[in-house]
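Complex shown without one protein chain; remaining protein chains in place.
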Amino acid sequence: MSALRRWAIALGVLLLGRKKRQPRFADRPRIVPPGDADPRAEWLVLVLLLFAAAAAVGFIVVYSFNHLAHQTQYLGLALGLAFACVAAALILVAKRLVVTEELEEDYPLPHPTTQEELEQLVEESGDRLTRKRLLLTGAGAAAGAIGAALVVPALSLGPLLDTGGFYETPWRRGVRLVDEHGKLLLLDEIEDGTFYTAYAQRADKELLGSPLVVVRFEPSQLHLPPKRRDWAPGGVVAYSKICTHAGCAVALFRKPTFPVVEPGPALICPCHYSTFDPTRGAKVIFGPAGRPLPQLPLAVDSSGVLRAAGNFSGPVGPSWSGVRSKAPRNAS
Amino acid sequence: MHAVVRRALATVIVVLALPAAAGAQPGVGVKAKTGKGLYAAYCLSCHGVDGSGVTSTSHPPGVLDVHGLGPPLKGVGALAADFYLTIGYMPLADPHEQPRHTKSPFDDREIAALVAYVASLGKGAGVPHPQPQRGDISRGLSLFTEHCAGCHQVVAEGGYVTNAVAPPLHQATPVQIAEAVRIGPYLMPTFPASQISDSQLNSIIAYVQWAKHPDDRGGWSIGRIGPVPEGLVAWLIAATALVGCCLVIGRRFQR
Partner (left out) sequence: MIRAVVRYLDERSGTAPFLKKALRYVFPDHWSFLLGEVALYTFVILVGTGIYLTLFFEPSTATTYYTGHYLPLRGHEMSVAYRSAVDLSFKVRAGLLMRQTHHWAADVFVASIVLHMLRIFFTGAFRKPRDLTYYLGLTMLIVALLEGYLGYSLVDDLLSGMGLAIGYSVLMSIPFVGGNLALLLWGAPFPGKPDFESRMYVAHVFLLPILIATLLGLHLFLVAARHHTQFRESRRTTEKKVIGIPTFPGQAPRSLGLFFAVAAVLFLLGGLIQINPIWLWGPYHVAQGTNGAQPDWYLGWLIGALRLVPSFDVTIGHYTLVPNPFWGGALFPLLVFLILYLSPWLERRLTGEYGFRHLLDRPRDAPWRTALGAALFTWVFVVFLAGASDRVFVSFGVSYVGQIWVYRVLVVILPVVALFATRRLCLALQESERLGRIRKQAEAEARGEMPQPE
């Protein structure tokens, strides 16, 4: 017991004792100017550091739980507070416990003589060369060609020049329309007032050319361009679901309940609100898209299944220079 | 302002005229008697006599010379009436405005009466009884993303549709969701049972119910709409706090 007490006292003296050591460099002029002690700030720094330690221990404790509600919050709080305490302690040290000196120093100047020497050095090194320009040309050629040779393998990243892929879609005459789960779309099951997402049967759903948005109108409501008169059997129209502006899915169908006072039907992209009129060949009526959604001609087979009657009216997805130069074609 | 005064006046007149209106059609049941009265007072100017609709401004004016506009209600059924009335979309002051979720001016008894009356106008669907507890949240998320998220946002926080708002679904009850899916109010599509079956609807409702209090284990949810509020926090909280730290640590001009 008494041994323990003695140890405790010794530790206390060691930690709490305020002893001024003899400065070792008393014989030299000081580098850092002297300043007054600030015992209160010292105590405050100590308290902050201990808080930081406690918070960090708290972090470890919270971490050690296997299932704890709001664990992320406690972890963040503990670590954040630990850092905050250390930050406060350091700022206090900066402002109250070390001397804030004011030093001055010359801004560096350029070195004109050395600059000239460098120039001279390079020039003199080339003294023995008689066909300097020719050699430089040769070096340039070598460097350029080697550089190009090193860059060329990067072309393996993608088919740089073959942009034909942009025109490919899984559609052609006769391809059936299926829903998300592969179920065939039947003309009779398509109701008006709603929208369906359809895909090409047996095609990858994640290709830009695959998804369609299918909507039905009264045939009298449709005002398709003259060439597309028979593209909408029973008033069912199908457009590419990928916005021609920035490639997002046209996932909004605006359908008025009471058309007398409400805006007309529209297909809308949720990224930049390009708005297309599905009754008029998906013409752009608002927003930034530069061309209509490509329309897919539809036909119905003898069993009532909706099929493509050809490929899209234009290339699918975002535009590029020359996008409309070619017509889309089937990928297979 | 005008609309409010007009509506108040209409109420007074209708209350006075109620016995007469009730006597006019003896065939309708007790509930529908008040229903018909309420209809005459609040709905008739826009939806026409017996729910025949007012589809053009050349139509003769209704109660108090109000030139209303509204779709016919014959055959919309109790389902539609219940939806529009319980959610407070109707009565609507200006037919050109998007109806918004408000507290209905009617009490439950009056709503029931009106619903019964509108249902009696023609054959239509009854109020649905969805069972979200039978739904599957995971399937609900798929279905919601496929059919609903484009407008209502994937956590049902609401969104923008050109010229209108797709409202957030925080306050929608399961019945209202089921009704809205089937009728497609205002600019919303109408999803028939052949497209979204009743059991799928249960899943969607289960998901929407779940999305009212989703798993926000990241902490304060700040709206669950992603980067806009996150950017606000980054600037207004983080950047501000750090500039504050710089001001504390560094010196400011003394002049």
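Letters A and B mark the chains as written, and numbering starts fresh at 1 in each.
Just so it is clear, a residue touches a chain if its C-beta (ideal position, glycine included) is under 8 Å from a C-beta of that chain, and two chains touch if they have at least 3 such contacts.
It should be emphasised that the depicted structure is a prediction, and the values quoted were computed from it without experimental measurement.
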The complex has one chain that is not drawn here; which of the drawn chains does it touch? A, B
With respect to the chain omitted from the figure, which of A:A41, A:A54, A:V93 or A:V305 is a touching residue? A:V93
For the chain not shown, which residue from B:A149, B:L169 or B:L201 touches it across the whole complex? B:A149
Missing-chain contact among A:D27, A:E102 or A:D188 belongs to A:E102
Can you list where subunit B touches the absent chain? 137-138, 140-142, 145-146, 149-155, 158-163, 165-166, 168, 207, 210, 214-222, 224-228, 230-231, 233-235, 237-239, 241-243, 245-247, 249-253, 255
Could I get the residues of subunit A that touch the absent chain, sorted low to high? 31-32, 63, 71-77, 79-84, 86-91, 93-94, 98-108, 154-155, 157-163, 165-166, 168, 197, 199, 205-208, 210-211, 241-242, 245-252, 269-274, 284, 286-291, 317-325
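Here is the rule we use: only the chains that are shown with their structure count from here on.
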Separation of mean Cα positions, subunit B and subunit A [Å, integer]: 36
Of all residues in subunit B, those that touch subunit A in their complex: 55-56, 69-71, 95-96, 146, 149-151, 159-164, 183-192, 194-195, 217-219, 245, 248-249
Could you please specify the touching residues of subunit A with respect to subunit B in the complex? 70, 72-73, 76, 87, 91, 94, 180, 189, 191, 193-197, 249, 251-258, 260-263, 266, 268, 270, 273, 275, 286-287
